[in-house]
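A single protein chain has been removed from this complex, and every other one stays in its place.
For subunit A:
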Amino acid sequence: MKIVLDRPRCEGHGLCEEAAPELMHLDDDGELVLDREEIGDAEVPLASAAVRVCPVAALRLA
């Protein structure tokens, strides 16, 4: 599966990074960086948690 970021919608709240620091982080400018976009089955729960906590629904799994 793939993590998809709706970049214009992302406001940098950073809750996704707290949920899944292995997969994404905010850079020094506060912009979200997806460290891994393609994920395996084992990482789906972690990625789903990150998607779920985004307060502005800027992340999804495809």
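Just so it is clear, a residue touches a chain if its C-beta (ideal position, glycine included) is under 8 Å from a C-beta of that chain, and two chains touch if they have at least 3 such contacts; residues count from 1.
Keep this in mind: contacts and distances are computed from a predicted model.
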item	value
"Acetolactate synthase small subunit", "Simple sugar transport system ATP-binding protein", "2OG-Fe(II) oxygenase" or "Cytochrome P450" - which is the UniProt name of the missing chain	"Cytochrome P450"
Residues in subunit A touching the chain absent from view	8-9, 11-15, 18-19, 26, 29-31, 52-53, 55-57
